[in-house]
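All protein chains but one are shown in place.
Entry: subunit A
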């Protein structure tokens, strides 16, 4: 079942939590809703579930308009951030609850619960109460309860945020496995970019209630549509340098006196623009070949790489460099980047002008996360 949002808007008093979002979630797809805290992810999910009714715009499940349909009639499954299991019911009865509400005969219901419990691997815990389960187990129960009525759409609101780092990794693979096994359409809310990029078919990036960009994970990292998308994705975060045109093809870096030359391109009518440089795309070069240079003010080791912070004038630039390079704090260092890996943005609108690299961004991101 495709889910279609049309100009979906949710206004709370003076805040617009969701601002005319239009998109289609395709059948069987897992879409992540990614964005900083307060950007409207949960609200979007609540709108999809029917727990909130939008102030404007429409939602379609397939061809059916469900905008004003109540949550209990939408036939969706939902997993809440704190799982919201019924504390007075055993695991078995928790999972069976939606079936009981549908008046499924008991024998059949129990059988379906057992199947679901096996799928999420908690069939040995059916007699326990939620309070007697670990966070990961509670989460599986919550997923089983959401899936047991065979919903057409599964909504997950930061289901992993209460788990420790290791379990989180395990569970996100679990969720992906279950989602693909059942073949259900799913929307997964998270503010963790790594989680979003690794689990989903498509990422929807939100900020201030506005949909910023939606892409396959790799694509979003490689070709951020605007400054927000570029800065939100990537760890360590992307560097921005503001360039001002001086004469011909020479540009001065705002905050420093260094100038650089850029190959001539058609958008160079712009008086100023922003250049986005991912730390992992920068590399050290001898002084005269560098794009710019500065003094190393900080060094640290992140996994296999060394992160350096370079001071040029008032600006600092982060770069991941080869740990074998014998750099030290206080050294002067020049950095370069392949021209096709530079992202250019219009500083006024924040929109992308051009650029982007074609490396395996996913691998890069995981390596540096």
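We adopt the following convention: contacts are C-beta pairs under 8 Å (C-beta built on N, C-alpha and C of every residue); 3 or more make two chains touch, one makes a residue touch a chain; residues count from 1.
Methods note: contacts and distances are computed from a predicted model.
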Hidden chain of the complex, named as in its UniProt record, picked from "Sarcosine oxidase subunit gamma", "Carbon-monoxide dehydrogenase medium subunit", "Carbohydrate ABC transporter membrane protein 2 (CUT1 family)" or "Ferredoxin": "Carbohydrate ABC transporter membrane protein 2 (CUT1 family)"
Per the touch definition above, residue among A:78, A:160 or A:241 touching the missing chain: A:78
Residue, one of A:7, A:22, A:68 or A:102, that touches the chain absent here: A:102
Subunit A residues touching the omitted chain (full complex): 46, 49-51, 70-72, 76-78, 80-82, 84-89, 97-98, 100-102, 145-146, 149
